[in-house]
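Complex shown without one protein chain; remaining protein chains in place.
Chain lettering (A, B and C) follows the sequence in which the chains are written, and residue indices restart at 1 in each chain.
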Amino acid sequence: MTREHLRFMLPILSLSILLVGVFYLQPRAMSYFGLNLLFNLAIPVALATIAQMMIIMVNDIDLSIGTFVSFCACVTATLVQDTPLLGYTVLALAIVGYAAIGAVIHIRGLPAIVVTLGMSFVWAGLAVLLLPSPGGSPPPWLRTLMTMKPPLVPFAIIAACVIAAVTHLFIKRSSFGVLLRGVGGNERALERSGWSIVWLKAAAYGLAGLFGVLAGMALVGLTTSADANIALRYTLLSIAGVILGGGEFTGGRVSPIGAVIGALTLTLAASFLSFLRLSSDWQIGAQGAILILVLAVRLLVSRREGAA
Amino acid sequence: DTSGKRIALSNNYAGNSWRQAMLESWDKVAGAAVSDGVVAAADAFTTSENQATEQAAQIQNMILQGYDAIVINAASPTAVNGAVKEACDAGITVVSFDGIVTEPCAWRIAVDFKLMGREQVKFLAAKYPEGGNLLEIRGLAGVFVDDEISAGIHDEVSRSNFKIVGSVHGDWAQDVAQKAVAGILPSLPEITGVVTQGGDGYGTAQAIAATDRPMPTIVMGNRQDELAWWAEQKAANGYETTSLSIAPGVSTLAFWVAQQILDGKEVPHDLTVPFLTIEQDGLEAALETTPMGSVSNVEYNLDDALAVIDPAG
Amino acid sequence: MPNNDTMSGTLGVPVVALGDVHKSFGPVHALSGATLTVHAGECIGLVGHNGAGKSTLVNVINGRLEPTSGDLAFAGETPGQPPKGAQRAARAGVRSVFQELSLCPNLTVAENLRIPYRTMPRWGWRALARKTVRAALDEVFPDHGITARTLVGDLPLAERQMVEIAIAFSRRDSDARLVILDEPTSSLDAAIALQLLTHIRRFCDSGGAVIFISHMLGEVFGVASRIVVMKDGRITEDRPTKGFTRATLVDAMGHVASAATRTTSRDFGAEVLRLPNGLAARRGEVVGLAGLAGHGQAEVLADFFFSRSSTWHARRKPHVAFVAGDRSRDGVLPLWSILRNLGLMTLREHSSRGMVDHAQERAIGDTWRERIKIRTDDMTNPILSLSGGNQQKVLFARALASSAPIVVMDDPMRGVDVGTKKEVYRMIRAEAEQGRTFLWYSTETDEILECDRVFVFRNGAVSAELTGDAITEENMLRASFEMQEAAE
Partner (left out) sequence: MTGFLQRPWIWAYLAAAAAFIATMYVSGGQGAGSLAYAALTFAAFAAIVGVGQMFVITLGPGNVDLSIPATMTLAGTLALKFMATDSSLILPGLGIALGVGLICGIVNFALILLLRIPPIIATLAASFLFQSVAIWSNRGLRIKPPAPLADFSTGGLPGLPNLALVAILIAIAAWVLLERGLAGRWILAIGQNARAAQLSGVPVNAVRFGVYVGSAVLAALTGFLLASFSGGANLNMGTEYMLMSIAVVVIGGSSIGGGSSNVPGIWGASLFMFLIVSMLNSYGLGAGVRLILTGCIIVTVVAFASKRSHSA
């Protein structure tokens, strides 16, 4: 088994173990209805995780993805609903804005972590301006999409698979994906071959923006309304998801399928805990413990594999 | 008969004394109800982050766990509507309180937050008919309660002689309020009164005490440290103010309402509870019953609940 | 004298012509007036001391650096607005192999082809890439054993370098006309290097041009049809290979080569180390680790170093010092000055009450700058302003300045010029005579021949121990391949 296979298998393994745990605690979850409930809120998390992955892929880190998703959710719940043309334009501009940030970060050699930290204030401000108190509603098509009940397999599962497959094909199989990962692996090598790192970085950030927009829209479709703080925790969640999915902070080593699985794992971990019925004092701590546990299991498995 | 029914409390935040008192009241009252055999279970759940998305997931888990009723203090009035709707569709009774939800299928035990804002200004207007400058301490930006209280305050101020000369966000935390006030004070003219949202009065007083300004009238929010400071000032120089907040024990009221609904009682979907006001005279009494470092509280029993339900119905 | 041919030569069609090119970095004149024409079918050996300007010259050709002044003309270029920089060179069929830096470790071997191959078709590119890389590897390095699906990061250094070279020679929609190899053999063992040289000759015979930079003169003589010598930013000699002998070439580079320095048998002290795999060394001994590249020598050295040093406690007098060969991975601290880089190992030794002794640090810096001839006017310049070879000298000085009784060297002469090498050999000798023990892994036979005792590695284990007169190239090669033959 090569390192790459292991990187791929471990996230699946941890998700499976958790899923078995959940089914054991709550057999009712083992149904069409149950799986949908367990996983539907993981869809926006998965999209946000993919967005974060695009940034981590080029060796940066995005501390603004949570507020950006909140902002997109606010736009979706207000402008897109009321004046669709304006709404979609704003979302498109937001993507362009993200790409521009990527370009500026590269051209001026700025630390991405701080620029995105600053941008998180900007997105939050815009969201508060747009929606000072919670409200809004999703465009009907979106609500219909997110509450779809396809036969046999719940929508949440299908959506997760589609997201994973599409991003996998794009990042791991397409020739453009190779260039994007190359930026993370060895920027100088691309530069020497005459590629424009600025454009590639802008593309990576633009893609992150695109998935951020999708996350915001999916979120509104599920929650039926938005507020300026709705997705703040996606920032840390998405970083954790990428890492759980076998990604690394540097070197362009990321896995889109892993990232989606990482997002599902994190969502499932929270459910697992509430099924455990811990005292509410310890529920927060247990969240941390489970994160540690999953990563520790991974370490054990990879050690054994390494020894074998 | 609800002895076989199971009720869950969905809470989105446990990081301050108000929420802790709320959880404690729930444990006490609902726990007693379980041991008395009134209901089969009354479990409390808190999300690890104060986020609507987490709470929505939590509610969905409760649906899976097969609770008969879910009592919610919601992170957002609208953002958990999707999950609440799913719960209703699964035949679960949903009762929201304090942080209420707008989904029509749920019950709401609401506090008139706008009125809370208005009352503060009314009190100050009675004390200073000639008006003056006000400093406003707000809560967390983008949150419904903050917007409501502030709207009430501004509405009433426009009908008085007062003028709001400064406004800062204290995030309902003493230390954040203290910092924000300390930062804006130097650029403000003399302040007559401070309108607050609860949990931020003591921090404000600390920040003002650190300067050489005269102490304005700060409306308090029923925290024990606020009351203790007020009592101290009152003893020293006859300081006068008022204190108002929603009582954390309203969670127990929500519990009884849920139990009554499960019992088959017709309950209107919108109920209102008064907030708990402490006046100059009641200060010492209130202070005595408030545990050190906690919040003034009242817990409700079944009769209180019926009293709230009936006049409304 | 520089060959001032215009674009019509006798050898073949000129591929690129530089006319009086200057390049300066601030006050440093890395190139001052280089004129050079490269014709199709010739292989130019480019030699010169560390910091002579070789890398700068080839970087001007391949478009990484914009010359400060001078002309640069590629064959077949239409007049008008040509594209700039790297793209212009790429369009003219110029390909470069930089030392160990131009692959993405997170991509597979085949995916790495995508990066220089700018006009790769969008559809079906993966199959094409695999086929192309495989073909190129088979052509340059028969029996390489590298699969196109492996991640480059999982390959040992030598194989990475092979991949990079193969990619440079690979066939694409437009074929390579000039391949620039900047110290391509520095981490390859002799057998693989020979395959490369053979391929270069084949490539030139079929009309390609090559610029070959190396500090290993044997290789240069073996492959170059013309040798260009650089010294202090100028081209000082430019003649057909036939016109040089080893001695005249070394003279031209401006260094005096001393004869082999190995003295006949000395007395060594007590044994200071013996590892389970049989590796052993005595006080004052220079022990060589030989064998084909990537057979576990570097790992043995690193493991030994880690076993004798602690990650929890720094000894005032360290037991072992380490000289890295893979500079950027194991040695250089890129944000620091030369001085700070040099002084890192001796910090603890000269600190008092946890504070750094700055005067002592400067003194050590000045001493070693003299002793090992680091080419800089100011030791507080950033380390990255030094040429590759000079950075390596700093790493030597870092280890030798410490009082560690054992010095571990992981192929430390990569990119060090002939003159400096001799100087370092002499220094190692002198230190050994004072009682220091050296463990020295090298891919170069010359260096192994400097050792008192040699352990030949094969598949991670010691396959032979050679001493005294038994240390010969032939014996080493035999031990390197022995087991393989036995298995067959």
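Details
The rule is simple: contacts are C-beta pairs under 8 Å (C-beta built on N, C-alpha and C of every residue); 3 or more make two chains touch, one makes a residue touch a chain.
None of the values given here were measured: they were computed from a predicted structure.
Interchain touches from the omitted chain, evaluated on the whole complex, reach A, B, C. Note on the undisplayed chain: of the listed residues B:184, B:215, B:231 or B:287, the one touching it is B:184.
Counting the whole complex, the residues of chain A in touch with the unshown chain are 63, 108-111, 113-115, 117-130, 132, 236, 239-240, 243, 249-250, 281-289, 291-292, 295-296, 299. Contact residues of chain C toward the unshown chain are 302, 305-306, 309-315, 318, 321-322, 324, 329-336, 340, 344-345, 347-348, 351, 354-356, 398, 402. Chain B meets the missing chain through residues 14-17, 19-21, 24, 48, 138, 141-142, 166-169, 173-176, 178-180, 182-188, 202-203, 206-207, 210-212, 223-225, 228, 291-294.
By definition in this document, only the chains that are shown with their structure count from here on.
Greatest centre-to-centre distance from chain C is found for B, with centres as Cα means. Nearest to the overall CA centre, using the mean of each chain's CA atoms, is chain A. The distance from the centre of chain A to the centre of chain C, with each centre set as the mean of the Cα atoms, comes to 43 Å. Mean C-alpha positions place chain A and chain B at a centre distance of 34 Å. For chain C, the set of residues that touch two or more other chains is empty. Contact residues of chain A toward chain C in the complex are 2-4, 173, 175, 178-179, 181-182, 184-186, 188-195, 251-253. Only residues 26, 28-29, 34, 37-38, 40-41, 44-45, 124, 127-128, 131-136, 219, 222-234, 267, 270-271, 274-275, 277, 280-281, 283-284, 287 of chain A touch chain B when the two sit together in their complex. Taken in their complex, chain C has these residues touching chain A: 62-64, 85-87, 90, 96, 98, 101-107, 111, 114-116, 118, 120, 122, 125-126, 151, 153-154.
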